[in-house]
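Here it is: the structure, laid out below.
Of the protein chains in this complex, all but one are displayed in their positions.
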Amino acid sequence: MIRRPTSKPLSFRAKRWLENSGWYTVMIAFALITALPFFWAGLMSVRENSASIFRKNKPPQIVPYPGWIGWGEGYKIALKEGGYDVDSNEATKDRPAGHWENYGPRYEKKLQGTWLEPYTFPVTTQNYYKVWNDINIPRYFANSLVVSLAAVFLNVITCSLAAYPLAKLHFRGRNLLFSLLLSTLVFPPQLLFIPLYVMAVKVFAFENTFHGLVLPFATSALGIFLLRQIYQSIPDELLEAARLDGASEFGIWRRILLPLIRPGVATLAIIVFVDSWNAFLWPLLMLSDRDMFTLPVGLAFLRGFFSGDLRTVAAGIMIATIPMILFFLAFQKQFIRGLSGAVKG
Amino acid sequence: MVTSTESVTQNSTARRRGGMSAMERRRTITAYVFLAPAFAILILFLFIPLVQVVYYSFTDYDMLRSPHWVGLENYQNLMHDDLFWTSLKRSFIYLSVTPVLIVLSIALAIIVNRPLRGVNVFRALYYIPVVISAVAIGMIFNFVFAEPAGLINGLLRQLGLIDTPIHFLTDPDYVLPSIMAVTIWRGLGYYMVMFLAGLQAIPEELYEAAAIDGANKLQQHLHITVPQLRPVITFVAVISSISALRAFDEIFILTDGSGGLLDSGVTTMFYLYRQAFRFLNIGYAASIAVVFTIITMIFSLINLRLLEGRADD
Partner (left out) sequence: MKRLVITLVVVAMLVLSAMPSFAQGGHRDTDPFWNPTPELIESWRVIDGVEEGAELTFWTMSLSPTFDEYIQKIVENFELTYPEVNVTWEDQPWDALQDKTRNAFAAGDPPDVINLSPAWIGEFAEAGLLMDMDEALAAYPEIREQYSDGAWTTQTYEGVSYQIPWYLGLSNFLGYNKALLEELGLTPEDLPTTWPELYEFSKLVRENSDYYATSLNFGSGIELNLLPYLLYDDVPVYNEDGTVGLNTPEAAEALQLWVNLVEEDLIPRESLTDDHRQMVDRFSQGETVIIRIAPHMLRLVEENNPEVYANVGVAPGIVGTSGANGVDVQSLVIPKDAEYPNAALALAVFVTNPEAQAAFSKEVGIFPSNLLSYEDPFFQTVEEGNPISSIRPLAYDYVVNAENRVVSFPNDAEVQQAIVDAQNAALLGEKTPQEALDDLVAQMNELIAAAE
């Protein structure tokens, strides 16, 4: 809503600007709290050596400038020789393909003597190359995607079906079932893994299968609870009218209710997606075939006993998290609109 | 097709006979058909394991050999277990995360609800902690809390604000609050988005009317925003308090699985983990789980009753 300035335009606009900058300050303050640790991981992921950004008695190195940029093996050789460029058809066992160029000196010269200099450090793509090479990221990413999408799909169907009678139909045992459902939300989950694992392996042979990752989590008590709240906000009269017209319950559900709860379904989808994406313990227990790993499991191997310095782990974290953030950035409008509908009830 | 009057008579006759009317029976069957897919999965993968765990609580089971029955022995030992009761106290201390989270998330949601430029980017930044996986949290917060040159200590020292580093994870008194701070950090974006949605459902007219009546911003928020958000607040309060009582990941990751110096981070969930997966006292851990569930259920029901009760005023 745009208010046109009236008789005292200057002071009004000044006040507006002050107010806005006040809001921006607060927003930036919060953003620092939530995002700074993550950006630190980002800075770590591009460091050449020495993970420490804060050093004893010296200023923190927080300003990056391009250093060794490149791809391929031969980084160590490049460090010694000052550069590296070997084509794939020229590659030999001792000199594999790769290209590394040091942009550092150019920027070092520019920054020399400026006040900024002690705060700077050169950047490298070496850590990302290591992660990409050691861990089959595209494969794991695809695996995680498949599993999470399947989980979302199944959850949406089962929860939207199950929540309807719990919200709108009066039948024998409704309260009992609902209380049972709620109690599962409260029970500590770790112990459940023990019998669940034995069952999954012995009874269902879920090892190394995608459906073994998805089926045990194909529905959720929280999802049913959530959608039940949403169904409850739909006026009964709508349903009564449809029933009087002779519609079957399934018809009512499919044609009237589903479109109405779409925003709530969107919410459920995102919650299930994030939970499934980040799931670590179950995929770890179920999967032994390396090709089938999901992303969190694959990344865990970065923290090996013998190697696995912080910078490589940081690069892995960035690779795993940034797509999710982009995803959220793109879809947040729908997400929030969906929640908005859900929450009105 | 049966007309409504006929069906009513049929129903009353049936009810007088004490059974279900045809329509009621049909409704019940329909209901169970709808419930079937979800409950099939829940029964297989949730209820059956749950019953098994409850069974374990009456046995002496170490996962490697078959369980053998011991009756109520685990529960009796539990009553005399000092560490269990201390851990319960800590779990309830952990609950104080919930009101902090609610207040901060609402504040954040109100702020990002304004049509300022770039607000979408800020929302994404606030959501980052939610999408970071557990492995990353450990690494990141080890750095944040590190001494003397972690993110917080290093920054404060650089700015000259402190001489000796703050012992976030190496002083038993600071361990639990530090871990709780991480939970709050992770929850901000998550609940902010829910409140944001709730805010966007509040009609503008209410604010305009209040402004015309002379209410300032703070009064508007207190008298319009908060009451309108009540259903969301209730939902968030219930799930976030259950979440807080069950918090485990952060504690495990930040104490490297040890539970903190002098067990300062040992909540009931952590104690359960230690009994089950360190000591392999699965039976005992199962009894902890059962007792804890009962306590949490009672608490949640009271919580729900209080919150929803006040809404009816």
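To keep things simple, chains are lettered A and B as they appear, and every chain counts its residues starting from 1.
Operating definition for what follows: a residue touches a chain if its C-beta (ideal position, glycine included) is under 8 Å from a C-beta of that chain, and two chains touch if they have at least 3 such contacts.
Note that this is a predicted model, so its numbers are computed, not measured.
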item: Selected from A:Met27, A:Val86, A:Ala300 or A:Ala315 as touching the chain missing from the view; value: A:Ala300
item: Residue touching the undisplayed chain, where the options are A:Ile28, A:Ile62, A:Leu116 or A:Val198; value: A:Val198
item: Of B:Ile137, B:Leu151 or B:Leu169, the one touching the omitted chain in the full complex; value: B:Leu169
item: Hidden partner interface residues of chain A, rising order; value: 49-52, 55-57, 71-73, 93-94, 96-97, 129, 132-139, 141-142, 145, 194, 197-198, 201-202, 284-285, 288, 290, 300-301, 303-307, 309-310, 323, 326-327, 329-330
item: Chain not shown, touching residues in chain B; value: 62-65, 142, 146-148, 165, 167, 169-170, 172, 255-258, 261-263, 274, 277-280
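What we mean here is this: only the chains that are shown with their structure count from here on.
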item: Residues on chain B engaged by chain A in the complex (per definition of touch); value: 1, 20, 24, 27-28, 30-32, 34-35, 37-39, 41-42, 44-50, 52-53, 56, 63, 108, 111-112, 114, 116, 119-136, 139-141, 143-144, 149-151, 154-155, 158, 185, 188-189, 193-194, 196-198, 200-201, 231-232, 235, 239, 242, 246, 248, 269, 272-273, 276-277, 282, 285-286, 289, 292-293, 296-297, 300
item: Residue numbers on chain A that touch chain B, as the complex places them; value: 20, 23-24, 26-27, 30-31, 33-38, 40-41, 44, 52-56, 59-60, 157-159, 161-162, 164-166, 169-172, 174, 177, 180-192, 194-196, 199, 215-219, 221-222, 224, 229, 246, 249-250, 253, 274, 277-278, 280, 296, 299-300, 303, 310, 313-314, 317, 320-321, 324-325, 328-329, 332, 335-345
